[in-house]
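Every protein chain except one is present and positioned as in the full complex.
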Amino acid sequence: MIVTEFARNQWYVAAYGHEVGRRQLGRTILNEPILLYRTEDGRAVAMADRCVHRRFPLSESPSHLVGDRVVCGYHGFTYGPDGVCVAVPAQQRIPRTARLRTYPVVEQDSFVWVWIGDREPGGTLPPRAPWLVSPEYATVCGMEPLNARYGLLVDNLLDLSHETYLHGGYIGTPEVAETPITTEVDEDAGVVYVSRHMDDAACPPFYAESTGIKGRITRWQDIEYHPPCLYLLHSRVAPVGSPPPADDGTDPHAFHVEVVYAITPSTENTTYDFWAVARDFALDDEKVSDFLRDSNRTVVLQDVAALNTLEQVLAAEPDRYQELSVNIDTGGLAARRLLARMAAAGAVRPEAAAR
Amino acid sequence: MIVTEFARNQWYVAAYGHEVGRRQLGRTILNEPILLYRTEDGRAVAMADRCVHRRFPLSESPSHLVGDRVVCGYHGFTYGPDGVCVAVPAQQRIPRTARLRTYPVVEQDSFVWVWIGDREPGGTLPPRAPWLVSPEYATVCGMEPLNARYGLLVDNLLDLSHETYLHGGYIGTPEVAETPITTEVDEDAGVVYVSRHMDDAACPPFYAESTGIKGRITRWQDIEYHPPCLYLLHSRVAPVGSPPPADDGTDPHAFHVEVVYAITPSTENTTYDFWAVARDFALDDEKVSDFLRDSNRTVVLQDVAALNTLEQVLAAEPDRYQELSVNIDTGGLAARRLLARMAAAGAVRPEAAAR
Partner (left out) sequence: MIVTEFARNQWYVAAYGHEVGRRQLGRTILNEPILLYRTEDGRAVAMADRCVHRRFPLSESPSHLVGDRVVCGYHGFTYGPDGVCVAVPAQQRIPRTARLRTYPVVEQDSFVWVWIGDREPGGTLPPRAPWLVSPEYATVCGMEPLNARYGLLVDNLLDLSHETYLHGGYIGTPEVAETPITTEVDEDAGVVYVSRHMDDAACPPFYAESTGIKGRITRWQDIEYHPPCLYLLHSRVAPVGSPPPADDGTDPHAFHVEVVYAITPSTENTTYDFWAVARDFALDDEKVSDFLRDSNRTVVLQDVAALNTLEQVLAAEPDRYQELSVNIDTGGLAARRLLARMAAAGAVRPEAAAR
């Protein structure tokens, strides 16, 4: 069965940095409504998106920013970036308890990460996706809201054999579904690796049009999933017969694409599906950027449509429906196991979670 | 109270034969999602509409047929018309349990019937509606989805006094509501008969325009309900003063219309409302066909609107609301009683029903 519990006390991508600015942005993460904005000196802040007074959302008009403060649009309760209330209508005294919960924020690799949990992150930092801000890569990205539980997206991304059927004509060819995978799990680090190396495969339009390769390719898909939120697909394509990577790690004869997903649970059956595609070729070619953005968004929307359908299917199922897993599911099942472990470790009693 | 339990181990109309072809058709019957299609040699097959792997619907794009097989649009699991899985991605071995439940199918009288239950039908066959494929009759038909529990449609059809109020200007005249009914129940065969014979009635447009009768009519409505699914209305109209049917059953002075409904529960509060109108006159007159198709569809949609409203009313009611039944409800109450008996006889424990 799909994991549906949330893994608390973890970092989650709340937004791209470019989404957080001088207008309030509201996102719901693990069922927690969160207000994001940027102070005048450029710092991203995150706090509870509910006024302490009558719970009006601070992200919704007519709530608004005044300098670094946010003013509730209902009765004017006003909060600083530290969540502390600094103004209440018709009285001078501010109740001591009038403060919003704030969330630890790390801005890294183009993402705004927030820590969701009742413990502090301590020294824990979010995992990295450095290509998204590297000058040696060109990146396109987006976010699509998914009306499905996040576990369905984890399942989807951990088993790419679906590319052949769901994404034929974009990124799928027969070889993807035909080629067996190898799976490794680093239990200590909590990372799942799934690899599929195709020695001689058709080149799907996604790569043919962006790289210019005409014939068949060697195609490597090396997945690295850092549950709960970050998914990396190291994709390597090269014309069949090209030399392999050198011992020093350089690989001048191949094209590299880093496909990054951030899987952020919003509610029990909605998810933010952040996606980015970074390439190490045609860096300044806007046509290639446009093509990859359009293609990957189309692929993501194909997933969204299928997973939204599956969510409806599962919601209508009796409590214990049956699945049948095969070899291609090894990575997905490992991911479910790690997620269940994380959820158990981060669980809090409901009363402790009440704000 | 209206019967809301389902009568399992019964035949239900899943579709018209002409709806089942070389594209997949998905129907949900008694809460069971069912895939229907026709093999290359023309045989209609029915099986569970959920891939055994991750439960993607086999009726939904990009799932598709290849020859007699259906290929799941998510990861390519492939099934034969016997429900057995014949292909799985990236491996040769097919798990022994990879098979879809299939449903017994009978194609008869233009309908595709499926057997829903945990027992086999054995020698049981669906009831007949031979007029729908008889060369001596011309038939128009359709299906309207109803957002209401099936019991409301049973109630509706068993008591035609509502024609006067809900279908005035189409099939209703004052005499329908005014004329008492006679009801008989064949307990052994499980059939409800309701008859209303009007000796001297206004001729509603439905019959005036199709038969050409100008004056008043003798109008007989003889209902024959074979619960749970098949409803037959033998309708006879003739100018007042015409001879009655002969002793040998021939009846050359009257017009006969066989109105057939198949009442197929989809979910607890949705129903497929199949309707057909077969006549023994003006067989080749397309204008009459068009008129009867439009008129009956309008009448059905009037029922659909009223029953959808009633469903909303009942859904908002406290658990035990009161009804008041009168003579006209005798047939409907008998139908409810037979349905409750069938539901009890066909009931299975939830765990036995799990697939």
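In this document, chain identifiers A and B correspond to the written order of the chains, with residue numbering beginning at 1 in each.
FYI, contacts are C-beta pairs under 8 Å (C-beta built on N, C-alpha and C of every residue); 3 or more make two chains touch, one makes a residue touch a chain.
Computed from a predicted model, the values in this text were never measured in an experiment.
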item: Per the touch definition above, residue among A:7, A:30, A:46 or A:71 touching the missing chain; value: A:71
item: Candidates B:66, B:189 or B:324 - the one touching the absent chain; value: B:324
item: Where the unshown chain meets chain A, residue by residue; value: 31, 33, 50, 52-57, 60, 62, 71-76, 88-91, 95, 97-98, 350, 353-355
item: Positions on chain B where the hidden chain makes contact; value: 155, 159, 161-162, 164-166, 168, 177-181, 306, 309-310, 313-314, 316-318, 320-329
